[in-house]
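Shown next, in structure tokens, is the structure this report addresses.
Removed: one protein chain of the complex. Kept in place: all other protein chains.
Chain IDs A and B follow the sequence of writing; residue 1 opens each chain.
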Amino acid sequence: MNSEFKQVVRVYKRNKLAVVAFFIALILMILAVIGPYLAPYDPVEINLQLRFEPGFWEGSTDHFLGTDNLGRDIFSRILYGTGISLKVGYAVIAITAVIGLFIGLVSGYFGGVVDIVIMRFIDILLAFPPLLLALVIAATLGTGIEKAMLAIAIIYIPSLARIVRGSVLTVKEMPYVEASRAMGAGNIWIILGHVLPNVLTPVIVYLTLLLGDAILYTAALGFLGVGIDPTTPEWGAMLSSGKDFLILGKWWITVFPGIMIFLAVLSFNLFGDGLREAVDSKLRL
Amino acid sequence: MKPLITVSNLKMHYPIKKVDSFTKYDLLKAVDGISFDLFEGETLGLVGESGCGKSTTRKLLLNVEPPTGGEVFYNDENIFTMDRSSLKDYRRNVQTVYQDPYSSLNPKWKVLKLVSEPLIVHKIGSRKSREVKVRELLSLVGLREQYIDSFAHEFSGGQRQRICIARALALDPRVIIADEPVSALDVSIQAQVINLFKDLKERLNLTYLFISHDLNVVKHISDRVAVMYLGKIVETASCDDLFDNPKHPYTKALIKSIPVADPEEKTAVAALKGEIPSPIDPPPGCAFHTRCPEAMDRCREIIPEMFSISGDHQVSCHLYTGGNKTV
Partner (left out) sequence: MPDLSLLKVNNLKIEFATDRSKILAVDGIDISLKRGKTLGLVGESGCGKSVTALAIMGLLPRHASISGEVFFKERDLLKLKNKDMAKIRGNQISMIFQEPMTSLNPVFNIEYQMAEVFKLHRGKSGKEVRPEIVDLLRTVGIPNPERRMKDFPHQLSGGMRQRVMIAIAMACEPDILIADEPTTALDVTIQAQILELMNELQRVHDTGLLMITHDLGVIAQVAEKVVVMYAGHIMEYSGVKEIFSDPLHPYTRGLLKTIPRISRKTKRLEEIKGTVPHMSNVPPGCRFHDRCSERLARCSKETPPVSQVNGRTVRCWLY
């Protein structure tokens, strides 16, 4: 295991872009935890005297990145927003992983009618454009960050379940599974001991690629004002609230959250890509 | 002598979806009514070419798939209908070794868990005592005990096959079903593993069902041999009898086809024309008649019965069943 891990790290390191992405992702992850402590102001405190204050480019030191249309400190909001985005990302991953793995394992391992029913239902879900699906679900569930998480997770569960099912179909035909069954092992033992560990690699790769996407969808829901309360310091919601003032030259309200979304999505996706490449190289050896 | 395992008219027909239809199925007759006995302490070789049903026979004997028909008796009980505790006892006593030592070991597990899996599944011993047992098994199959903490991918093919054998021996079984256990190994390693099988048999009083396509190996290790063709057993005999005095035209052809490792003896000849027919739509009558050099009219219509020629030499061929007998 150790040598496998070293091999993955070694191949990953060859991809310089992925290494940079990894460090940006790491910084974001750290910011998500310590950000609220670093933030100089309360992110939701409204101060109408300080509306549209410019930031450092005009020499301001009080509000490093300026303030928005309600006088809230953008720097503080972005720091809080990092936590929100990553929290949603992780939650989406966790929900997707648990439900997707469960559905995929059950469907692939037991087959038969269960498999047919589950797979047809998944086909239906996959037929919707993902953003539309998330919008409809979020709108139905109502406002709240937890509901947004669930709405986004539902987009990914079908694809993950399919990936898992595909791997399960291969693994369950392996001789070591037959050997286990022949010695009298039950389904639970075989699923947890043999099948699950051997389908996990593609799942982990898929999930790392999902983090960036989940952040983007959170921002999209925030921007469209569905599922996420527009007052929360969420990047997408910030982007949305600033867009009307672009025309007045108050660009900073929109640009900084935009840069954060861009950085987060790009770095997590590059990280995921690099990881997939590295893991694949291990599989080839 | 009473056989340890008796296989009686065992059948396995897989439904295969027809290409041009959504609802119609063809039947792939992988195993089509085979019967044989496995006696305590013997090695029964099961030979045949690809698609003859050797591996399906393995699956049925391991009871991992229900058969289409027929019975397998162990202690006078049919393994497909016996109760849980009898089946547990059967599974304890019948273990298996596979062809590909790469895919028959879970790549995520270490040797300790790989070899002790049967013990865990059967809830035998404590963690400590299982580890002691695994160490014993490793030295029994000629592996160093230090390997207990390694993953399967750290081993060569021959060593992996030894791990598989250790796993099969963990429950002190009486029978081992070995499905092509050496055919994926290098020539110089094959001999090591074959010798290991022989040694273990003597030390532990095992019974083997040795499935292989390699007649050289089968001849070397078996006491009795059964030859399969298209889901049926066409000939069984003691090993020497079968190779010295083959009766069925297929057995004769099979033996003639082996390239002999001696340039002075240019023997390997293409004794058979044509291909093995598909088991989806096997020929009527004797399944071998399409390739048989001695086929007669009746072979195309009537399925030959198993016929005892002398002692335990049985053959299913019209040449030997009454009528135009031409021995």
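In the analysis below, contacts are C-beta pairs under 8 Å (C-beta built on N, C-alpha and C of every residue); 3 or more make two chains touch, one makes a residue touch a chain.
As the structure is a prediction and not an experimental result, all values here were calculated from the model.
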Hidden-chain contact residue, picked from the options B:Asn78, B:Ser103, B:Ser257 or B:Thr321: B:Ser257
Contacting the left-out chain in the complete assembly, out of B:Ala191, B:Ile280, B:Ala295 or B:Ile309: B:Ala191
Missing-partner contacts on chain B, residue numbers: 49-50, 156, 158-159, 186-192, 194-195, 198, 213, 215-217, 219-221, 240, 243, 253-273, 275-276
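Following the convention adopted for this analysis, only the chains that are shown with their structure count from here on.
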Rounded Å distance, chain A centre to chain B centre (Cα mean): 51
Sites on chain B touched by chain A in the complex: 59, 62-64, 87-88, 91-92, 94-96, 98-100, 103-109, 117-118, 121-122, 151, 167, 171
Complex contacts: residues of chain A adjacent to chain B: 1, 174-176, 178-185, 189, 193-194, 197-198
